[in-house]
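Missing here is one protein chain; the remaining ones are kept as they sit in the complex.
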């Protein structure tokens, strides 16, 4: 970070910058700066494009904070430490396993076991020939920028599951599930489309991952909710035999709202960065469709909630915002602004009914992850066929079905296997005491008087 | 987001990037990439400039989270859901109405009903000829980047009002007010200056909107506070006939402080993005003046608070930071670093006295919005004439007066009209129970023992 | 921010952008846009590089919010206002003193009193010849971008101290210490390396400041903790004469976790921006090493905590994340991804034992600042010699020793001087009542029932 | 000596305290409580499911007084604690204003001085 | 008239309330409390230092009843408040389920109406 003291090096930087050559490499003892051929326009494009991908990666990173806040806010105070812990671990495990195996699995670069279906397992990043080359991806961005951006995506899938299984899952079992899901399931599905596999050949369009990221996470969430069962006290049998839904209120609406704002912010990087360049027209366009879909989701969720619940529910509006965002993710690059308002608006309606409907089915999803990510992920994927020109409904359905057929059974299997080995759910006493006490022997809000009979 | 699977497309991207041509358009079935004329320097400038405007838009978006946190933190726990709800809705309504009508109204592009005074009403974005053209704005940035940046600004004006009227306004009435204010009042005033109207011709200088954004919001806040009256229990009549100010403490200082930090962060995008290019010298300069003014506002607010209140008040320092930021917003591009320290420092003093003074006048503004945005907005606008060369005090006064004459009466009228139709203020019982209960039937901190006789 | 109304100006901007010339300067009455020599590749590099430095500065700014949240979360509710106040003041004081004296001191540009050891005191920014020149730093970035980025770093050192001395230090004394430490001690040490002084000549490698920023802060923290003594009730003498450690729990784990996430986010700017250009290869590389080290620190801290404490402690994992980040900061540009996983992983182990060990030594550091910033800062500095080619262990040890010898005694002296003049520690009654009450006469969570006998 | 316990609406605390102060009853202890009485349950909702909250926020007062103050204390609480026109609870005949309970107090000590009995109470 | 005070486990509040409702005891007041009894202390840890938390979360009920309701009330609380199989506390003979205390209540007033005595209690 030195200035004058490293005068000579700065000179090199100035040149290096102009030719987009390697500063770190230079420091690391690389052969030095190659002959500067000024005026290489592509290099300067690389400079801006690569920068945008990195910034977008940092924005996607913020989504993990958003998920943590949202999930914490919508659950009870007695499980707060545990939820924060899980979310902190997921991003760490996500990054490490993706570096170890996931990235190469997802982008096999022609290296398949079964062409288009099963990529080769190649461990470690930075092992491929072009890992140190700025010429990677035809000079659009560097290898490491691509890795970090994709790695931030990867952890998202597991985070989605986290919210749905919160307040009752064993920490260890959840971490094992997450590691396998991020390291293997997500990348294999991803390789079918983004890795150039059969779904890509089929013409499936999923710009930033309504299906590839969100539905994949959503299927895992659904499997987890089914295997785990509802939280104690959520569905109460009355004396007359009927079951009543007893709401388990989240303990901090500010945390939940902060989470959604941060997720929206991160989504500009999630969708905007998925252009994989700083191309002015596309990125600007994606920003607008993303923002309008979220806004529309908020408004329609409010109206739906007002009608269905008589008074508008903040958590429904928060879910509506995310529903709009998940909805537009598949087609943010190809759906017009007007179309994006419709797509987001429909998602905002769907999500409210989905949350209420899943509750009727006794599928206890504390944060609405299934409704937001799975249901609206499917809607968004379909919407591409309806609102963009030249996209095939069949291909979209293929993509959706492929996710269902791959991810849901595998997730079910994983959860079931954990249930019969390590155990999946904490004991009744632990659940009543709260996972903070049971799993961490800690308090989340030391000193605060918290009163709850749930 | 695919890599190898979209190899051919990536090749296109690489080229497209170099020429800044249309990736999304290409995907959307546009005629394809026009002949690449490499070496077009302007295109590469566009790449970086446009990127900065988009990132700045995302940063301004974060300001909405900042406002939400600040407003929530400085009010009572029993109104938290309502405040978060309002703020979530405002950004959604702001984006949608600005897309529908506001943007075209604010930037009429020569399309006036009364030249320089009343822009034409043209509905919808993306309808103008150059909406899909990267040649928009002489190639400085794209149409959609401009829209999203301006749209994020627009919602700010309504958010400012939100804080001042908090804890007693009816949700529905507030949303209607906001929609009209953002869709019509703000853009019309904005068109006078940024849309090239009469104020622009008069030589009025308001770089990023001390007046255009902040005072406009502030006038709305003042009108709302007057029409609504103070919160129950704020000004108590004693037996001897004297009125005493009974402080109504905000329920979460961490939320308030987080809000201010996020606002400051967003302000780098608000002011820095208002350069409307990534021009190294200007943007760097604006970053420095913005940061120094905020820092100076903090220090002087602390000293003033220490003297006036005997012990330094955190909320005054938070207001002082914002005061410095609002103060420098009009002249961040033309006031020297030394000048910006003075401008921010004076704002920090003003805001403390203004908060105390308005309280004496029984104008109950829970978050200090009027003091920060209106009073310091006026100060900042005047400061341009004092601290920058060649700026006319008369023009600055014209700008300030125009905002007063347009916005204050219109806001008063709107609030009064709502008061006599839908009703503006919740009932006494609802206010005592809190708006969370009254408007949403929800709790913001379920489980927490909260004790308050206010 | 005008569009059409400033048509002519926009034309200028378009040109200005292409040549990266001065928009603000133009507005400020500068001689105008110099002849546009299109095709100047270096100018376009400047555009992107400078933009990245500014964005990185804004990200480093977010770290101050991160520190505030972390420190608040790990301390008691009754000191919350005071901690937020301190952190708000530090950034303000940091920016202003760095502008006044620190920046010129740290980057003397050949202007030394004792060559390589004692830089000349030159007050004020913008006084040097090239302050308005985009040609500054050989055209890599502008003067003001450099200043704002470095200024954001500067305040960090004082913030580190803040956490360690929290809950018992007098506000005024702390602010005086901070001002002196940021304005003089930090820049002098910094000048030895980044200012081109003797440490730079000695071959010391500290990329983004494991020592220069973090250890320097850490030494101050250690000195403060020693002079102040532990918080009341932290180390209790039992009847049998033995001392037991009585944990003083932090009052909000969500705040602490939010703080760490934000710090991690900011670290991408801290390390990534320290490349001082947007060079695709280096910045991407730094992003990857930074992220992997943090992830590894999380995982090893979890395992260590699980083994040492039987149940995994969230606050240890949070510290582990920061430990990994501090650890990689010195060598983020030269240590391979695999190396960065090891460096971060070792840091995650170290930090857990360090936190426990310091507690045994009765050094009461509420947030673990000494363990994270000093101990892991030293580890990270050493790690450069172990994991990067061609770095000398001797030089690294010289850098570490220099920080110890300069910063620790000076900080001790400063604290001792304050103790015997203004007083350093609040009274017993004030500490029991909490600093919110004692120093600010305020409440941080008005209405919440908080119960604590500590 | 008597121990007077009262449950009142939180928003009436200031009024009750003022009424007590006029009756020269200055020493009181206050706790946060939840009460279930005649008052109508509040309806809350969360994510589509409704819930009747029958535990309402109440404030519990505990006041130790000498015999001659008992009536004054009770009167002051009733005066200050009953909902007035325009306030919540006033329009409904169904209540929620609370109760006062009077218990015999056998003994009383002042911790600071160790004083006992009537002297210790005030 | 009697004042019944009971300390129960927080998670048993709903059961106790239901049992009381069946016994036609509908008016109760509830406070948050911390209790130290026979129950084993919980071990907590923070940054490497352990602490035995012997104050457990408990809920305090206060119920004023007429003579004829005392037994019913006590029985209902015992019925609802004792830990059942599978619940925390059930497996340990060491307790933690709580206590019931019965005090003589001299007088009772309804704040809303000023009613006094037996009539005011319900």
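Each chain gets a letter, A, B, C, D and E, in the order it is written, and its residues are counted from 1.
One rule holds in what follows: a residue touches a chain if its C-beta (ideal position, glycine included) is under 8 Å from a C-beta of that chain, and two chains touch if they have at least 3 such contacts.
Just so it is clear, the model here is predicted, and its values are computed rather than measured.
The chain not shown here is in contact, across the full complex, with B, C, D, E. Residue D:108 is the one among D:8, D:51 or D:108 that touches the chain not shown. One chain is missing from the display, and on subunit E it is touched by residues 2, 5-8, 31-38, 55, 58, 60, 74, 77-78, 81-83, 89, 95-104.
One chain of the complex is left out; on subunit C, the residues touching it are 428-429, 432-433, 437, 441-443, 449, 451-454.
Listed here are the subunit D residues that touch the chain not shown: 3, 17, 26-32, 62, 64, 103-112, 114, 120-121.
Throughout what follows, only the chains that are shown with their structure count from here on.
Looking at the partners of subunit C and subunit E together, the chains they share are A. The interface holding more C-beta pairs in contact, when A-B is weighed against B-D, is A-B.
Of all the chains, the one whose CA centre sits at the greatest distance from that of subunit A is D.
Where subunit D touches subunit E, under half of the residue numbers in use are shared by the two copies, so each contributes mostly different positions.
Centres computed as Cα averages put subunit B at a distance of 30 Å from subunit C.
Per-chain CA centroids place subunit A at a distance of 52 Å from subunit D. Subunit A has residues 39, 44, 48, 51, 55, 249-250, 252, 310-311, 313, 441-443, 448-449, 451-452 in contact with two or more other chains. Residues of subunit E found to touch two or more other chains are 32, 44-46.
Of all possible chain pairings, those that touch are A-B, A-C, A-D, A-E, B-C, B-D, C-E, D-E.
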